[in-house]
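Missing here: one protein chain of the complex. Every other protein chain is in place.
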Amino acid sequence: MMGVVDKIKELDGAKITIQRENRIFVDVDKDRVIGTLYSLKLMGFHQLSVQNVVDRIKDGKFEIFYVLYSHEYKINVIVRTWVDRDNPVIETADKIYPSAHTWEREISEMFGIKVEGNEDCGKPFILENWKDIPPMRKDFDSVKYSSEHFVFRHSEGENE
Amino acid sequence: MERMTEEQVKTIANMLRKRSLWMIHYCTGCGAMELPPTMTSRYDMERFGLAPYVTSRQADILLITGYLNVKTLRRVITVYEQMLDPKYVIGFGSCALNGGVYWDSYAVIKQLDRYIPADLYIAGCMPRPEAIISAFRHLMELIDSGKADGYKRYKRNLAYYKENQRKVLG
Amino acid sequence: MNMSLELLLATPFIGGLLTYIGGKVHRWVRNIFAVLFSLLTLGEMSLFYNTTFKGDVWGSLFGSKLILQTNPITWLFLLIVTSISLLVIVFSVDDMKHEEDHIVLDSYYMQLLFVEGAMIGIVLAGDLITFFMFWEIMSWTSYFLIVHGGKKSMDAGYKYIIMSIIGAYAMFVAIAMIYSKAHSLVYPDVALVLSQSSPTFTIWIIILLGVGFFVKAAVMPLHTWLPDAHSEAPSPVSPLLSGVLIKMGAYGLFIIFYGLMSANLAKNIMPSIFSTPVLLYIVQWLAALSIVLATFLAIMQEDAKRLLAYSSISQIGYVVLGLATGTSLGVAGGLFHALNHAIFKSLLFLAVGAVIYRTGTRNLSDLGGLVKKMPFTFVALVVGIIALAGVPPLNGFVSKWMIYEALLQKKEVFLLIMAFVGSTGAFLYVYRLVHSIFLGQLSQKHENVKDVPILMQIPMWVLVIATVIYGIFPGLAMDVIVKGMKMFGFAPIAYNLYGFPQGSTMGALKVINIASVLMISFVVAWIFFLLFSKSRKVSQYDNYAAGQVVTPELKYNYSFGFYMSFGRVIKPIFKISIERIYNYWVDAAKIFGDYYMRRVYTGNLETYNSYIVIVVTIAAAAVLLGGKIW
Partner (left out) sequence: MVKMILIAIGAPLVAFAIGLSFMMIKRKIVARIQRRYGPTIIQPIYDVLKLLVKEDNISHGVIFSLGPIIAIAGSILAVFFIPMAGFSMLTGSGDLIALLYIMAIGSLGMALGAGDSANPNASIGISRALTLMFGYDLPLVIIVISVALQYHTTNLSDIVAAQANGNWTLWTLPLSAIVGFVVTYGALGEHPFDIVTAPHEVATGPMVEYGGKHLGFLMISHAFHIYIEIALFVDLFLGGASNILIFYLKMFAVFFIMIMFDEVLPRFKIDDAVRFYWKWPTVVALISLIIVLVK
């Protein structure tokens, strides 16, 4: 069991932090992500549980993380990488983990991240004829949008 | 004499519509979980002549059970327009009244009756089966007294409803 | 005025030549000639309505007289031949307009009239030589008609003509055997010969003649040519093929069983099971098998005309089953079903032809929703399918009912069960036909389809009226049939204009009551329907799709593989297919041909010379030694 953790440590260009016995963070910069994912899959992390984005608006970055899991070793490995917020571009991981295809479509629609190699990213996925900026970004003001588009009911009387 | 029989026909028709209400099995929000116990042995709404039906052509009541986001609104409007005429809409829970906990969401509409005419609202963040059954009984009284005329309102100011719908759906 | 049979026989042939010549003059002259001559033949034929027997010799060949004769049974088949040919010609005036090539159309009309003439010749024939002569003319001219249908129809025609030739050879051998015994091939003499000769000889004759007629009547083992020929033939020719041509096979069977072989002859020369001679019993089982299997095949078809072709096989199975029962009710049922099937099957093929004329395709999954655009053709097709399924007020029902009664009286229950299964199965493929073409969503490309021109609608309306008349008043046809069967030694059946009174059969039937009660209850239900609020028309896109908006591009129509689930039930039955067995034999013959024949015909000149030298020497030696080799 320990063998795997040593192997993860040897990953080049990766900063490893073991938060718990079965949760290991691997921080990699943008262009080494695909290589790391591939080597982790060879080690036995066959399942991509989640691929999503955290909007670090303070330091102007998108944090993209891939949660991998191995049924054999019962360990979660979270590969993290950072992309700047102005023109966020990442490489698709659906060649290694097919389920990443749908995650990337959601990320590109909700955060406006451009994913190279995933041809379905431009297509409408969840939102129907949405004109505004991607809604999940922190700089999108949801309250302002909803008060503009929807009329609130005044509590005191019928506003018909 | 002619007007009087017209009146009698209307009352008989309303009495019949009250006794046999068919509900379309279209669960739009989280309130749909309250319907199974209402339909089955525990609370048994069939005692009052209510029965779940599948297609919009056969149904009289459309239940908006919980929050209604923009995508579902488009489908709900199609279903509503496909239903045959004496039709009633019941809004479940606070989400149909004023958006409820999703008041700040970019996707959830805040007022049901701006888009389709709602005859009745049931308060509560998902009303319990007893509340649903009392709502049905209240709807029966409305039908009997002829006040449940949401479908007439929809026909009368169709432009108003269509305008609101177009503004939201785009 | 006493119309001579020769004139009746000659009119279509003369007409054919004149139309061909007329075609050279002008298109319309040819069309008018074609219609005129077929109308003339119909008129001449109707003059023979109640002549019980009229026969005259029109020549002699190899010492045997050539006779033309007519009796009510032949009149029945004459009615089928002439009326359907007239309607087909009227239908093809407009339908074949797309064929620009002048020569092809002239020859097409000529062949139509020649086929009609040949079939009249078969029916009128009083002796086997005329019968066989016109049988060959019919095979050849119908081959030319099938081949008009374009590239694929060439192979269909090729398969058709090969099987017809095999059948014709079998018949020829039988006729030769009879001739070697009797030197006169007139029916009564043939019957005399058969009754005197040894049982094996008679059985061989019947089997050989039967093979020829089974090929033409497409009974199960020899049916493989029919689906290709009927579906690839041009649309006006298919009704002629399946409405009339396969009835000639049925007429042939009738002639063998009851013309050449007197009724009791069959009983004493072969053992009989369930009171029917064993040969007839085998024929009954073949017919019943072809009913059931052809219905299963028809249910799984994706192409309208192949579906109708397979249904023709199953319906002709009813006719053969009726003929082979032997009792007067069964044979009358078989003959009546031959007439009914000619009417409603031609109606169905004409309606499908009209749809092909307008939409250009006959693939069931491309069509849909044409009821809004082609209402008249829809009514014609619905009447046709109701008749085919055997639903009471229309004509398919009475004849099937007679066949069922006959089988029930003879206690042949398993045949009856298979006949019923065939008729319930008919419900399935019959509804498939009308649903995939006319109901469901109208696709964009058929948006501007109009109904067919008047000239194509007239034949359909004539057949619709005929279906209704023969359905409600079966007595009209029964008069002819019963009078004819009396001549062939059958007990008369108790019948009246509307059906069968209580005594004669196991249950009574009065179709007029069924039809009138249905009409009254329909009117009552309709008035009751109109009492309530009017219903507004709704477009086909305003449809329940669980809330989704249906748009024109969405193909929102269920028609491909309509009975997929049923197909899974009957899949094991189709592991063995006669088609594959035949193809296997064909390939085997080809291999044999290549391998052994190559040895004989080596292709170089010296071997051929040596063959000639050898043959000449043998011949010379034979002549010298007195010339008695065989």
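Just so it is clear, A, B and C label the chains in written order, and each chain counts residues from 1 on its own.
To be clear about the criterion, a residue touches a chain if its C-beta (ideal position, glycine included) is under 8 Å from a C-beta of that chain, and two chains touch if they have at least 3 such contacts.
A quick note: this is a predicted structure, and the numbers were derived from the prediction, not measured.
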Original post:
Thinking of the complex as a whole, which visible chains are touched by the chain that is not shown?
Top reply: B, C
Original post:
Which listed residue, C:Thr19, C:Thr224, C:Gln441 or C:Gln457, touches the chain dropped from view?
Top reply: C:Gln441
**OP:** Could you tell me which of B:Arg19, B:Arg137 or B:Lys167 touches the chain that is not displayed?
**Re:** B:Arg19
Original post:
Which subunit C residues would touch the chain omitted from the figure, given the whole complex?
Top reply: 369, 371-372, 378, 382, 386, 389-392, 397, 401, 404-405, 408, 411, 413, 416-417, 420-421, 424-425, 427-428, 431-432, 434-435, 439-442, 499, 502, 506-514, 517-518, 521-522, 524-526, 528-529, 532-538, 540, 542-546, 556-559, 562-563, 565-566, 568-569
Subject >> Contact set of subunit B toward the excluded chain (per top definition) >> reply: 12-13, 16-17, 19-20, 22, 40-41, 44, 46-49, 53-55, 57-58, 60, 84-86
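Keep in mind that, in the parts below, only the chains that are shown with their structure count from here on.
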Original post:
So, what's the distance in Å between the C-alpha centres of subunit C and subunit A?
Top reply: 71
Original post:
Which subunit C residues sit where two or more other chains touch them?
Top reply: none
**OP:** Quick one: which residues in subunit B touch 2 or more of the other chains?
**Re:** 74
**OP:** Give every residue of subunit A touching subunit B within the complex, in rising order.
**Re:** 127-129, 131-132, 135, 140, 142-143, 145-146, 149-153, 155
Subject >> Parts of subunit B lying in touch with subunit A, wherever the complex brings them together >> reply: 70-71, 74, 97-99, 103-111, 114, 167-170
**OP:** Name, in rising order, each residue of subunit B that touches subunit C in their complex.
**Re:** 26, 55-57, 74-76, 78-79, 82
